[in-house]
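Pasting in a structure now, in structure tokens, and then I'll have a few things to ask.
As you look at this complex, bear in mind that one protein chain is not there, while each of the others sits in place.
So, chain A:
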């Protein structure tokens, strides 16, 4: 096949075929359209205000590394006026997380951003290694995801930020839409395509890469020679999301626009009134103060199960009934510290990794 010229600048050699548009473009045009599309996503959704303190959920993986790089670039190019921080969560997974945290520490040097690392061990008293040794390899993603969500909010509260951004990309969101359909999870289906989520007592959280294809993120990182960590979490092979991911990859191979189209379908879903009425109203957890759909938030429920030696009580109804039958919570059980949303104090004292 003869070399093609870039469809945009008509000057340099095309090196990539964009899955989103099918356009054949050169390296520099690719960098520019990728960055500009993220900029457009940010401005059209009004994600940031001047002076915002923004924490980037950084795992050392491809999405969060590219996110940190692109946000820094856009912040400078378009003068967003943001204060950017890296926030990392250590779940305590030996051989996976400890290696990727080294990458985040390098990112901190490379992008010159303050870094805060928060661990499950200090927050909950349980590492993922210990959790998996207790519950086995099924449902561990549930524990990890629930604990991480709270950990990010708490880390952000310590840093006193206005906003958390995560590197979730178009593929992730399309997978989530498919998963929620497959599981009949109507509550999540209605929420999962929002680019911004904000509760009364929780920090605003958004996904600037919502429309960015995973393939393009990887290509961007490759051509820019960005430093990232790339291994599958050792506990994830049996995760339910794997099924959705395999399916989505096959759909993408047949028709690349499928990913954006699924997100579009997800955004267009409207829940019927009679179903909406049965949905739970949001309240706050009676034990730790975090947001919750029930009296106890999911993290407190899961932790209680772990502490009392009945870990699956957070997962199945049968186990929950068995736990309740054992009696009330013992006095000296470890619980999660009470959650304080950010105070708005512009000069907090925080420990920064140096």
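What we mean here is this: a contact is a pair of C-beta atoms (placed from the backbone, for glycine too) under 8 Å apart; a residue touches a chain by one contact, two chains touch by 3 or more; residues count from 1.
We adopt the following convention: contacts and distances are computed from a predicted model.
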Missing subunit (named according to UniProt) among the choices "Ubiquitin-related modifier 1", "Acyl-CoA N-acyltransferase", "EF-hand domain-containing protein" or "Glutathione S-transferase": "Ubiquitin-related modifier 1"
Residue touching the undisplayed chain, where the options are A:158, A:179, A:192 or A:219: A:219
Among A:233, A:262 or A:336, the residue in touch with the chain that has been omitted: A:233
On chain A, residues whose C-beta touches the chain left out of the figure: 1, 4, 13-17, 24, 59, 61-64, 167-169, 172, 214-215, 217-219, 222-223, 230-233, 236, 245-246, 249-250, 252-253
